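Structure incoming, see below.
Only a single protein chain was left out; the remaining protein chains are all shown in position.
Right, chain A next:
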Amino acid sequence: MRKDGKFVTQRPYRLAHQILCITAFNFHRRSLIGYVELALHPLCPDLRRLKVNSKQCRIYRVSINDIWEAAFLYNDPTLEICQGDDKKRNLDYYESSHQAAMNAVDSDYGNGEVTIRMPPEAFPIIAELRPIRVCIEFSLEQPKSGIQFVVPSMEGSLVERGAHLFTYGHENSSRLWFPCVDTYSEPCTWKLEFTVDIDMTAVSCGDLIEVIYTPDKRQKTFHYFMSIPTAAPNIALALGPFEILVDPYMHEVTHFCLPHLMPILKHTTGFLHEVFEFYEEVMSSRYPYSCYKQVFVDESYDEVMSYATISILSTNLLHSARIIDQTITSRRLMASAVAQQFFGCYISMQSWYDAWLSKGIAAYLTSLYMKKALGNNEYRHHVAATLKEVYEYESRVGGIVLDPSVRESTHPFSIKHPHTISPGYHEIYKKKAFLVIRMLEIRIGPPIVILQVLNKLLALANTASQQKFMSNSWSNMLLSTDSFLKIISTVIGKDIQPFLDQWVTQSGFAQFHGNFVFNRKRNVVELEIKQDATAKGSLKYVGPLTVTIQELDGSFNHTFKIEENKTKFEITCHSKCRRHKKKKIPLVTGEEVDMDLGAMDADSPVLWLRVDSEMHLLRHVTWEQPDYMWQYQLKYERDVVAQSQAIVALQSLPTPATRKTLTDILENEHCFYHVRLEACVCLTKVANAMESQWAGPPAMMTIFRKMFGSHSCPSIIRQNNFNNFQHYHLLKTIPVAMAQLRNVHNICPPEVVRFILDLFKYNDNSRNKYSDNYYRAVLVDALAATVTPAVTTVTLAGQNLNSEMSSDTKLILEEITRCLNLEKLLPSYRYVVSISCLKAIRILQKFGHLPSNSDIFKSYAQYGVFRDIRVSALEVLVDFIKADVNAMELNWLLDLVDTDPDQYIRYRALALLIANPPFTRTTTDSPLNTEHLVHRLWKMMNTGFSNDSRLRCAIADLYFILYGRVRPSALAIPQNVMVLNLKEKKTLLNPTVIPEVLGDMFEEEPVEVIVPKSEPEDLEMGDMVERPSESEDINPLKRKVESPLPFPAVQVVSATEPNIIAEHAADDSNPAFKFRIKVKSEDEGVSTPTRADGLGLPPVESVSMSRLSEDSDEDSSPTGESSSFTLPKTPAVRTDTLTSFSGVLTTTMASNSVVVEQSFTTPTTAEADGSNSKHKNKKKKKKNKHKHKHKHKHEKQEKDRSKSDKSERMRDHRDSSSQFSPGTTASPVELSQESTPSSPEFEII
């Protein structure tokens, strides 16, 4: 794909134009039928086969130029990732196969699921490189993914029911609903035609040219034309009985919603013209397309999906004028959809390695709009929050590499392909991309500069889009890291390569840990700033770092150069230490304030210090300073980020002064509302820590009454009036914060419970112009937060728990049931109150006030309930599964993941399981941890979710959380296999097998196998990718022959093996004692020959091809296995470098257990570290070798875990070291292909 920094596509053709025509939709059968026509320009005269992407579709016919029929083959290795192997269950193996499978259908590698063989009649045209037209007729029936048919099951016609459909997908997934070249790097113009029922509207990309009745006038055809080159993944369709709203401000913008929703559609989209105006103004560039459409659909895949000129949004984003909270969210999402029209759709990424640019820029533009709409404070707060979120993910899970072209993954999944990454990673990836673009904005000068760069990009793309095909300028429609680099250097003359090296191609965060002391004699502040480069997700930062010091005489910035091993810095103070009497203190904003300096050290002029106050870096700072400094910082620093930071620090410093400061902030109307909310939460913690010395009413009670109590009677809350949004947010936060107060008995003070119950009672929204639904939901939350574990309700079976409930709990329960029941009759917006009630009921159950029962939640989680409720019910159920260790519910949940019609719910259910797993790899004795579960999850990710990468990767995530990279412990150990736990020096065997004494596999030194940090690649696939194009002539012929008869092909495998082996043997057959010295040279030595093999040996390719073709037939998937059974046993053959480890043998390699084939015939000893003198010479030799092998592995791991080729080798070597060939007498099921790569003397005979 990318070589030497240049993007190279291996498609032997270029796409000029594509027609997508769908002639019929059937909602009842959930099917559609149509054809596509691709206008191709061959790039090589001997083009004989071409590959396009298509999944799920049934292809009827392929014709070239309408005249010649072409033969085609369908072959999709992603349908089953680990083929024909039902024993191996470790994730590393899965993920390497996964990436290989994905690459094997990746159009950028010249691959695809459908291979079309050019008919001989077309050869002359191709030889002249004249364009050809490939027409593919296809149909789609009951698609599992890619297109969502929403057909409510009720009476009435389709229109009355609001039946509709829309397409969706994770990154490039258009192949799920029509055959195409499914990559961002191949834009072309489009003609789209959809024939639909007379009362339906089809909304798609591009300009609607005309709508024409069919001759029978019962249907009509929508003709769309997309004149701007667009990549297939950016094509979408929505079809339904939509209500149409033309934007009153911009007539080229059209909004669509389901029937009955028009009033709220009008309100929700009323602001959208401002977004367009804003983007056009800041980038001084016109909106690139001629139209824009927003379609609000039910059961959407995600909140917002943006495609060329069309965005498909969740209908749940619509809201009326009375709703406050949703407004901000909805507007943010709609603004982001428009931003993605500029970057993402119009200018799309060239490859996955460049995705950070389009995603980051779109998010950056969105944040600029939100900054304009909500103010600078909100923006800074958002940046700080995103920074924190990304830091937390990276330090918990691992680093995120924005451009993974040169780096290997440190994750259990491959980050090199959008369809293999974890969905959680994807989320954070987008956020990090935004942060990096923002950093870049700061790096290259004033904010206007980056906007000029964006303007330049758009200008180039505009010119390109006007060009005719084949002028090669369409590449300007694509954004890659290189082209971006070039543009920046032309616009501002700066080279940002160092910046990219630091933040884009490298993962992690800078982590600073610092403190300081004031040296009175020298009038100098001595700083110590350390970096923690060993922590997970961290990076060693070298470069400038700004430290801001607030002294009595003002605020000053100091920039230090952070270098390696330098930790001490000094700041000379401007102020003389004796403070002037009653002088005002200038702040960074220029204003001067009076401060009470009584709290601080009389000799020191330092008020507070901040590191990287402007958030110029991706960093996490742990900063130490005395509590009074934090208090000054909170009170007087004008930056909201600094205030938040001070609040976090003050949480652990509960003193009366802290309490006073927090109270002041809470009451300060000039303070940013987020800071005030944070102060609330912090005050709760401070109050709880100070419980013994707390006097007076519970914290915040007085403040609340002052702010919200009615004039004549402060204990009764005023009628709601939410015109002041700051107060609205405080009103929502204070009750929850108060509910978390605990007295000396660690229960919530009774007056707080009464206070909250009174809020319920006196809530009166009759004169409010806004809805109070969120407030009421928060009250339920608050009530739930007051609940503490039940004292001891020892209930015998059948005893009525109700009678033992405390009166407070009864009141609480009554309130909750009333709210929940009322919601059925008078629902609140998005059922927010119901959601809070469900969570509250779970809390009551959890604390023993109610019997634990999941039936209620299951009824709320079923299909047909509003999505938000379902999600929260699922969240509760996941918690239930974990707490009650309930296997039945877990199965129920997995069934839901398997079968639910709503894709989003399926994904959310998994995401919730990942966030709150029922057990983890460290808990070994969970009854949920069964073999059945392992197989089920494995099946789901291996074959079940082959059409939805998001689900598939989420399952892989869950698998990792539950089992880690090792073979799941719940699995029975196969008979001929032994699991060695090298760390604990234990061996595990299948209990049915009598453990025989093992050989001296371990001796003097404790051996430890380190988890590979890098993702091994499947070489087989790699080879195929690097296949020279000439060999293509051979393949189709082979394929034709091989597909029905896999055996010859496999025999080819075995035939080829010796060649490779020979080379390897030559490599490895050095005497064992030299092995350690050889390590380095072998690293290169091994990897190069392998590649050479791949290039030089056509049979190897045919192997891979044959394997793929076998897989294309789902039913015949076991053939791979069976074929391998038929292989002649060739002991001592070393094949590991090329094979995909299929077969019965389980090879699990991981941190602490290694599977080794047991040789029954070998007398072995189980002494792990005892040195055995009685061993024979032969064994000694082997022992030595073994030892060195491990050593060698150690060194390798330490040395270079980042280089891709090597890491690949590394795995193989680890395998080789941990698996011992069984020798000739091993059980007959063993496969030579599988077996281990050891030199002949390595064997135990």
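Note that in this section a residue touches a chain if its C-beta (ideal position, glycine included) is under 8 Å from a C-beta of that chain, and two chains touch if they have at least 3 such contacts; residues count from 1.
Definition applied: contacts and distances are computed from a predicted model.
Undergrad: Per UniProt, what's the omitted chain called: "Transcription initiation factor TFIID subunit 8", "Origin recognition complex subunit 4", "Probable D-lactate dehydrogenase, mitochondrial" or "Rab proteins geranylgeranyltransferase component A 2"?
TA: Hidden chain identified via UniProt as "Transcription initiation factor TFIID subunit 8".
Undergrad: Out of A:Lys521, A:Lys568, A:His670 or A:His745, which is the one that touches the chain we can't see?
TA: In the full complex, the listed residue that touches the missing chain is A:His670.
Undergrad: With respect to the chain omitted from the figure, which of A:Tyr74, A:Phe518, A:Phe556 or A:Tyr762 is a touching residue?
TA: Looking across A:Tyr74, A:Phe518, A:Phe556 or A:Tyr762, the contact with the absent chain belongs to A:Tyr762.
Undergrad: Pick out the residues on chain A that sit against the missing chain.
TA: 152-154, 161-162, 201, 207-215, 217, 220, 244, 246, 248-249, 251-252, 254, 258, 260-261, 264, 266-267, 270-271, 291, 298, 315-316, 318-322, 324, 327-328, 331, 373-378, 638, 640, 670-675, 710, 712-713, 716, 723-726, 729, 761-762, 764-771, 773, 798, 800-802, 813-814, 817-818, 820-822, 824-831, 841, 850-851, 853, 855-856, 859-860, 862-868
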